[in-house]
Each structure stands twice: as C-alpha cells, then as structure tokens.
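Taken from a larger complex, these chains appear in their original positions, while the remainder are omitted.
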Amino acid sequence: MNKNEFCKRPPMGWNSYDYYDTTVTEADIRANAAFMAEHLKDAGWEYVVVDIEWYAHDPGTQRDLYQYIPFWPMEMDEYSRVIPDPVRFPSSVNGAGFRPLADYVHSLGLKFGIHVMRGIPRQAAAAHAKIKGTDVTANQIADPSSICKWNPDMYGVRDMEAGQLYYDSVIELYAEWGVDFIKCDDICVIESTDVPEIHRYASKHEIRMIAKAIEKQGRPIVFSLSPGPAHLEQAWIYQKYANMWRITGDFWDDWKALKNMFCRCELWQDHVKEGCYPDCDMLPLGKLGRGFGDERDSNFNKEEERTMYTLWCIFGSPLMAGGDMLHYEEDVLEMLNNKEVLELLDPDCRGRQVIRDEEKAIWIAENRWKKTAYAALFNLSDEEKEISGTLDELHVGMESLKCRELWTGESNEISGKKISAVIPAHGCKLYQILD
Amino acid sequence: MNKNEFCKRPPMGWNSYDYYDTTVTEADIRANAAFMAEHLKDAGWEYVVVDIEWYAHDPGTQRDLYQYIPFWPMEMDEYSRVIPDPVRFPSSVNGAGFRPLADYVHSLGLKFGIHVMRGIPRQAAAAHAKIKGTDVTANQIADPSSICKWNPDMYGVRDMEAGQLYYDSVIELYAEWGVDFIKCDDICVIESTDVPEIHRYASKHEIRMIAKAIEKQGRPIVFSLSPGPAHLEQAWIYQKYANMWRITGDFWDDWKALKNMFCRCELWQDHVKEGCYPDCDMLPLGKLGRGFGDERDSNFNKEEERTMYTLWCIFGSPLMAGGDMLHYEEDVLEMLNNKEVLELLDPDCRGRQVIRDEEKAIWIAENRWKKTAYAALFNLSDEEKEISGTLDELHVGMESLKCRELWTGESNEISGKKISAVIPAHGCKLYQILD
Amino acid sequence: MNKNEFCKRPPMGWNSYDYYDTTVTEADIRANAAFMAEHLKDAGWEYVVVDIEWYAHDPGTQRDLYQYIPFWPMEMDEYSRVIPDPVRFPSSVNGAGFRPLADYVHSLGLKFGIHVMRGIPRQAAAAHAKIKGTDVTANQIADPSSICKWNPDMYGVRDMEAGQLYYDSVIELYAEWGVDFIKCDDICVIESTDVPEIHRYASKHEIRMIAKAIEKQGRPIVFSLSPGPAHLEQAWIYQKYANMWRITGDFWDDWKALKNMFCRCELWQDHVKEGCYPDCDMLPLGKLGRGFGDERDSNFNKEEERTMYTLWCIFGSPLMAGGDMLHYEEDVLEMLNNKEVLELLDPDCRGRQVIRDEEKAIWIAENRWKKTAYAALFNLSDEEKEISGTLDELHVGMESLKCRELWTGESNEISGKKISAVIPAHGCKLYQILD
C-alpha cells in the first residue's frame, strides 16, 4: 500500500478542537457529521475528526488549573490502548470503542478521524500493563524521559520490536473501529521554542513506527502530524511517512498569525505533492472556544476569512474546518461550497507565491492539463489598496484577455496584460485566467 | 526577461578553480576552451568559467601566508569596477577587458563565464573612486562592516539607489564583454559556521540588486550563487533571483564529502525547477590543485567518480567540470560524453531519493513525457554489496520487465519486479527502465 | 540559622557512588564508616554519604538495560517520602529509616549524609498519595513535565505552598534520622548539553524550597547540589542557598578530564567563600566501579592522583573520597592524611591560578594571617619537564629564600626569587614558601 495513492488531493473535513477542546461528546460529533453530510459533503468535505482527550475522564473540570488534568484516569483496554470515555461516548461501552460512531459517520457517506497522542499511557507504564501479542509489559517499552511538554498523558515508545508491536496493536484497533484519519500529536515538532533543534525530532522513530503499522494494517488511514511548525530540514521524513504535517503552531483567529502564514506557505510551497501536504491547520470559522470556557465569534472579519480560505486553497493545504458547524452562517457555507475555488486543490494545480512584501502578496496557480491559471491578489495592508501585476511579472505563460473573479463571479478584461484590483484592507481577489 | 526562460536545463561547463586556483591565465582558459569545443561540446558542455582573482596582481606569490593577498593592488577601471590583470590576461589591455577572450570562446560555439566577489573594491572605498553615471563616490556606497570573512578584496554595497547604479554599471560592463555566466561569491551563505544564521543573509539585498541589474541589462546571463551550504529557509529567495546556488561548502575529492551529498541532495530534491538549480559544486576530476601548490590526481577512484557524476545527474545539479581538462583521461571523457546519462537533465525528468541509509541509496527519476524511468543504485558501504529494491518500494509506476544499465550498456530482465545488482564499494549502477 | 556558619571549611568525606553505584548496602556503609573513623578522621575527614537509589528495589538487577530501572517499586512512606530499601538497609525497618545507621556513624564521631533526587516520586503522583500535614495529594504538587533526563524516579515539585510543605516534611524526616549532609541531584544543571540554557534552571525554585526547608528545620545540614557543570551566571543563586555545587559533570579517572579541571577551577576561583564551595566532585581513588559491573583500579597513576588531590586542595574544593576505602593502599591513605597539605583548606587561604597553558599550570595560595604562602607547580604535558616561575610572576608578595615541598618534605632554596622544579609527566610539586 502506497500512502500517497489514497490521498491524491488535500483532505477536507472538520475537527472538533476549535470549539469543543477536550469536552467534545458523541452527540456533538453526530450532530456535526449530520450537518456536514447535508450542507458540505457535495463539495467534497468528508472527514469528521474527534480531537484531543476523548479517552480522558472529567476533561474540562479543572480548567482553572489545567487544560489536561495530570495523573488522572484515562479509559484504557487491557492492552495499554486508550479507548473512548464512556461518559461522553456512550456507544463505546462493552468493547465497542469508536465502531458505532464510525459506522454512523460512514452511513452518512463521510469518513471518521481521531486525534491521538504519540506514545503509551503513563498509567499503563506505572501499572506494568500488558502489550497485546507479547510477553512484555508497558513499563518495558515506555521511555521515561520521552514526554510531551504540554500534555501529561503519555510516554514515548522506545524504538524496539515490542514498541512496534504496540503501535501495530493500536492501529489494528483503530482499523477495527473503522478509523480513516489519524491526527497524531506531539510527533511533528515540540512546540516549545526553548528546545534545541536536535531534540525536536526525538519522535522521528515514532513517525516511522506508526507509518509502518498503518502500512501493515493495509487500511487507507490518512496520517496527519501535529503540532508545528514542522522543520524544512525534515521535509523528506514527513513526505516519506505521512500525508500531512503542520507548518505552524496552533492557528487561531488572529490577523498577525494569518499574515505570517504567507511567509510560511512560501517556505513550503515546493513541498505540496500528491499524498504529501504541508498543513496550515484548522480554519477557525464561526463560533469558537466553548470548551476552553471562552465562547466567542471568530475575530476574523469577512475579508480576513476569505483571505485565509483563499490562501489555504491556492497553496494546497488540507482544509479542516474549525468552529462548530451547527453555528455556521450562510456566507461561511457559501464560501466552503464554492466549487470553482476548490478546483485549486486539483493535483495538477500547484500554487506559488510570486510577490510578497509587507503590503501585498500575489499567488499564481496553473493547471496545465486544463489550460487554466489562477491569480490571487491579497491586500496585506491595513488600508484599501490597489494590487496589481502584469502577466509577465507573475510568470503566467498565457496570452489571455479575460479573467473571472471567483468569489463574486464578475468577469474582467485584462488590459495591457495587467491584472489589477482595488481591494479592501486584509482582503483578496481570486481570478481565474481564461484562455 | 524571465531568468528561468534561458536556463531550462542545468548549466554544463568547466571552471578553472580546482586546478588553477587564483593563478589562471588567458592561455589556460583558451587551451581548455579549445579542448572543450573539440571533446565535449557535442554532448552539451558549453560554459567556460574563469574563477577567482582574475583582477588581482601577483596572485599566488605569497601562498605560504595567504590564498588572497590582503591590501594588494587589484586592476580597476575609473569607475570602481575590477578589470582583468593585464599580466595574466594580455588581451585585456587598453580597455578591452574580457571582450577578446569572450569572443574567442564564443567563436568556438561556447559560452563565457566569470567569477566575482559581491561588493565594491576596498581600494575604491579608500580612494573615494567614482561610480559611473553618478555623483557619489565609492566610500558612500561601501558598507565598512560588510566584509567577506575569507577574502579581503571587497566591501558589501549598501542597499541604496547609488548602490544599484554601481551594480548596474558592473553588469553593463560584463554584458559589453560578452559574459554569459556569473558565479558570484560571498553572497549565498557565509561559510564560517560560527556566524549566526541571522547574519548569514546579510547579502540578501545584494542578490536582489545583482539580479535586477542583469534583468535591466537584458542579456541572458546565468546567475550562480556561492559559497554554500545554502539555507533551505531561503530557497524561495534563491529561486526568485538566481539560476543556481551552492548546497554545499567547497566540494573536493573526499569520499566522506561525497557520501554526505546524498543527504544534502535529499534536502533539496524538491527545489530543482526550470531555471532554478541547487548546485552540488564542481566535479573534481583528473589533475587538481596546481594553483594551490599541491598538484595531485583526484583522490576519487573510478567507482567514486562515477557515483559522484551519477548523483549530480539524477539529482539535476548543474555540471561544472573541475580539474584541468587537458589532463582528462579517456575514461573521464567517456563518462562526460555519455548522452544517455545526460538525458537525466531533461526538464521533464526529476529525480528523488527513495531509500537512503548508511549502506546504500536508491534514486528514481521518471520522465512522463518520454514514458521512461531511471533507477540509480548506490553502494555507500566500504564493501561489495548487493543493492536491490522492488518497483513498488521504489514507487515506480511502470509494469516493466526490462532495464538497461547505462554505464555498461548491459540489458537486464527485471524478475519479480525487483531491480538488483552486486555493486563494488562506493560504486553505482544506473538503470533505464524500459516500457 | 546562617548556612555559611556551620560550614566554614570545605566539607571532607566519602561517597559510595564511585565503587557501589546503586547497589550499596548498610554493611558497606558501616564498614567504610568504621574505616574512616580509624584511618582518616584524625585529619578531618568526617562525612559518610550514601549515594543514589537507596530507596529502590532490586537496583543493579537489570544493568544490561538500565542504570535506574524505570517504573519499578521504590520504598516510600505514607506521605510520598522515599525511605530506605529494607533489603539493603535492614535496620531501617519498622519506620526507623536511616536513624540507626546515622546513630552508628555518629557514634564513631563522624557525620552522616545521603543523596536524594529533587522532586516527588512518580509513583506517588500516579497513586495520588498523601502529603504530610496537608489535604493535597502528590498528583497536585508534581509537575508532569519536570523530569530528570537520566533518572526516572521523580517529578519536579511545583512552586506552590503545598510543594514547600512537602519539602518541609522531607527535611523534617531527614532531620529526625540525623542526616548531616544532603547531596541533591538533578538540581544544579541538567547534564545533557543539548538542553538550552534557559531550561537548565527549571529547578531553581526547588533549590530555594529545599534551602528554606533546611533553614526552617534548624538542623545544620550541608546542602550540596549536583550534577554539574554549574553555570557561572547562576553563581549568586548557588551561593545564596547552597553550600557546594558541582562545577563539572561526573568526574572519573581520566587524564583529559583532570586536565580540563584546571580550566574549570580558573573559572570558579573567585567564588570559593566561607560556606560556599564550587565542587570538583569525588576523588576516584583505589578500586572503582563494582556496582557498575566494571570493577577496576583507578586509571590514574600516582602522579595524576597527587595532581588531582593537590588541585582540589589549593582550589578549595570540598573533598569527597570515592572508591571503596577498604581497598585504599597505604600511599593513598598517606596522601589523604597529609595535614600540611590540608592546611590549604583554611578559610583564610584562598588559591588562584596565575599561569596556565597546554603544558603547565601554577597555582598560588596565600594565608595572610599565618604569613605563609603556597605554590603548586603542575606539569600538564606528557613528558618530564621543568616548571618554574619567579615570585614576581607569581605575584607572591613575600621576600622569601626558602620553601618546602609538602609531598616529599624536602626543603629548597629559592635562588633569584625563582621557584623551579623538574616534574614528571602529569605530576606536581607543592611548595610552602617560608617567611
């Protein structure tokens, strides 16, 4: 099984984190899945992902002290594998795990994903719990010095045969459940900037071990690495083993962070390939933060929202909607359902940034097979501004006289081979250049 | 003028440094150019490049103390521009500069290149010499704190209008001479590892200024950056302004350095694009080091030589032969003239490393238009060894039954979809996989 | 209580680590204590220190895999405090702890010390064990991300009131046992060089908390910090809270490491003060390594042994004999019992290095009250060599004509104000300069 084969376009879906944090329940997932099936599936949205701490007891109850309660019970099977918290995921009892929920998601024509921390539960190591199919116990494969700096649940798994067998058993369980997507955390780069580079790749062998376990299992499970920012020097490792990897820390509804993504996308633009996607992180849309005890509307205005979405698309990032879909307003749904824009994710269409400074950015994408090209003009300044470029400057090889703005549907003539638009602060225009 | 347009394949040529160092003369250049025209031109070799210090008086005469004599006279015109040392380049007198030598090279059907240090001569700054077409003098555009750590000739040029005019005047002169290729030094990365990263890009604005000067001039001059190792984070800058950039420090005939190139090429393999070439540096072939006072035969044995050349080709590096061509033996010439191997440089053929460990490496290149693929098997260990991989493992999408080894011409069957060969220590096999 | 008051001279004693590692038993400690009382006490040796893992079950039984067995039972009382392993320390049963052993050591006229890791047992955090005198449990004060890189026993204690109460309770227990010396580990500097500086002081608040607990308890317990190398920028912290701190990583019987100590002592020579001692680590003497499964004689020859000891003395380091005292040969005992040399530890006598290069070092110490001075000449080269210096060069303010070598007892004249000696490779001479 070649992991690039089953992931020819950047994955599109929804993730529970931005709204629910650690508190998400089965009901929340079902409601969002149903919503996606009804309102977004047709445009290609398919993954429904349960994010962090679905195995934890009482998440969110000590939020004044911790996001993740340390040394607290986690639901675990007899083989040191975490299973869903039965209080929040009632259908998971009696050994069913996520199977019933995955079945429901599949019944809607969608795919089911979960978040997981790399490693083996600290409580399994302390309890000398069993590893399926082996004589060894968890304390023998857990590395006591390989920890996550921001989450207390796990120890890293040692690079040894029994460690591989543990990951094999974990992926086997996920496959039995019907999992289609794994977002593995604490494995891409250690977030804290005060960790030296050499140390940030401590989890490199675990990327390999999990990839191998997926390959052995034979189920086409998308393998997503978190958190970021990933390191360019390791691009070839990510490409070899994973389908997507985060190129930024947690992305939230902050203009400064969004502006910075133009720089990050520039760094990674050569690395977007079939089955291999640098990941710009979730799209913080609509209502956010309830699970964090800080429910709010996204701080992005409509211009910024569109700028974000346009950049993600023309760059070729996976698209993971954040926020609670049930609260999405009509304009957000329209944006996500714009199929012309989603054509940018076509494997034969690769974007590149041709101009970037403090005030503006221009991206170009060409689809040689379909003989079409796109130009996205971004106003990064804080005032309305004319943004323009000639086809020559943009290195577009077409002799074109017409273009169409894909968000408004307006047609324009290209006079003097120059594309130009007056754009509001933080806004953008996305043109398809017609042959 | 789009700099990518006139450089659709990695440049191929010869450079004087590995054999002559700072002491190269007009006669040396003419002899090598004539040799190239007779023995190598037909296979695509075309650039003849005069490397460092062609403007310096007495180079090599104080070699026990310095490679580059500090505070020593350099030949310079009235506008602070270096011109050839008339002792070593007699045809350059009376303002002719490199024109006569370039004419000769062109008359052979070849192209002419020169090395240059970024910046303006320190002696021009001290003398308050003129800048062509301006009222300012050299002291006003020279930055006294922007120096090269290893060469005392120049000061960096400030990022100001008069600085751009200086570079414009320099490129104008080169264009008048008929220069086709500029290897600009001390501009890609400062070699010393004890310089912090932030400081290594001090010369970023000079990359831009020189690129702009070339574009203004309108002559298709290949712009090559040195020394390395270039930084991945700056890839987009190199791509935007230059045609090639060094991904390694000076490369010499040392197996450890060669083995290390498999790692560097892996890092840069996604960045080989039309008009944009990560550069593996010169090929140290035949006789080396005379100008350094250390004339010797290359330390590479025949296996290593071929391994180097095969890697450079399948990766898509520019090919700059080093060593004195007049001393090349028959087998070296045969290697350089193998046109089947040089097909790897075709713009539609991009290589990637699919396997690498301490013992071996395997590269694959596919040319979708010509429906052919290549597999290079390298034995990186110190003993004879069987190296093999299945087409699946190598991610070759062809259902092929035959292949041909391009160095020996032998045909092989591919049984069980597996390519395999017993290869001497440090050696390689290069297979074309036939449809 | 002022911690500097009860520690006016560098502490002198013995530590079990170099010979016994984790496997030391009560019988070993008693035998060494008895030996010290009989053979070394008279010269000032007094501390008997039980080093690492005295609370661990089965130490040394999985040595092929681990020095410290992870996730293995440790003996602990009901308040999350480690207590001695009853198998190796039989007198500790029934709640006696180290009291009986300390009583025995005290009965010999000696003092009793123990090693301890900073923090609270991981097993206490997992078990939500109690903290004496509080309502909180171990999981609430343990910091899940504050771990020791090389030892899996503990979590760091959070900087909170209940954390202070835990340390108070720990020191209270030690005081009840009669502990006179605590070597606290994983608290001075994290040994791994790949940890950034900012992170190395994660344990700073624990230095303060333990110092405060000792001060509260009111028992004069020497507080020693490990491992090293300590950082000069933190000197004022060490001085404020502790009595000694390691200025090197683990020091073993290796000439290169010994030579390097001349550099480290130079860095720290201004910081030797009453109650505050930069610590050169144990003296690896006699038989070493049994507990490590690698029993051997020290690799130091007699010259090197004396060089080490002379440096430690003239610098003013604490003196902690390593190796099994029962195996000490006569010459080692003579060395340790040379009272004239031990005069160098007098609080009014501070040494300084006046000359150091690759070949030699010369240290000077003056005792203004006793109107005497010392000069130590070290031959750091690998050949016999004459080492010399004039009193002027050495900045000795005395007009002296005589000196006495303290290891041989020989008297010398100082002719021409010059001290000079032919010294074997790696050897030294220690002169007292007489008024």
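Note that the chains are named A, B and C in the order they appear, and that numbering of residues resets to 1 at the start of each chain.
Criterion: contacts are C-beta pairs under 8 Å (C-beta built on N, C-alpha and C of every residue); 3 or more make two chains touch, one makes a residue touch a chain.
As the structure is a prediction and not an experimental result, all values here were calculated from the model.
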Q.
Out of the whole homomeric complex, 3 chains are present here; how many copies are there altogether?
A. 4
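The criterion applied here is as follows: only the chains that are shown with their structure count from here on.
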Q: Could you tell me which chain's Cα centre is nearest to the average position of every protein Cα atom shown?
A: A
Q: Would you identify the chain whose Cα-based centre sits farthest away from the centre of subunit C?
A: B
Q.
With centres defined as the mean C-alpha position, give me the subunit A-subunit C separation in Å.
A. 52
Q: Averaged over CA atoms, how far is the centre of subunit B from the centre of subunit C? Could you give it in whole Å?
A: 57
Q) Can you list the residues on subunit A that touch subunit B in the complex? A) 2, 4, 232-233, 235-236, 266-267, 269-271, 273, 353, 392, 395
Q | Contacting residues of subunit C [partner subunit A, same complex] | A | 70-72, 122-123, 125-126, 128, 139, 142, 144-145, 147-150, 152, 194-196, 198-199
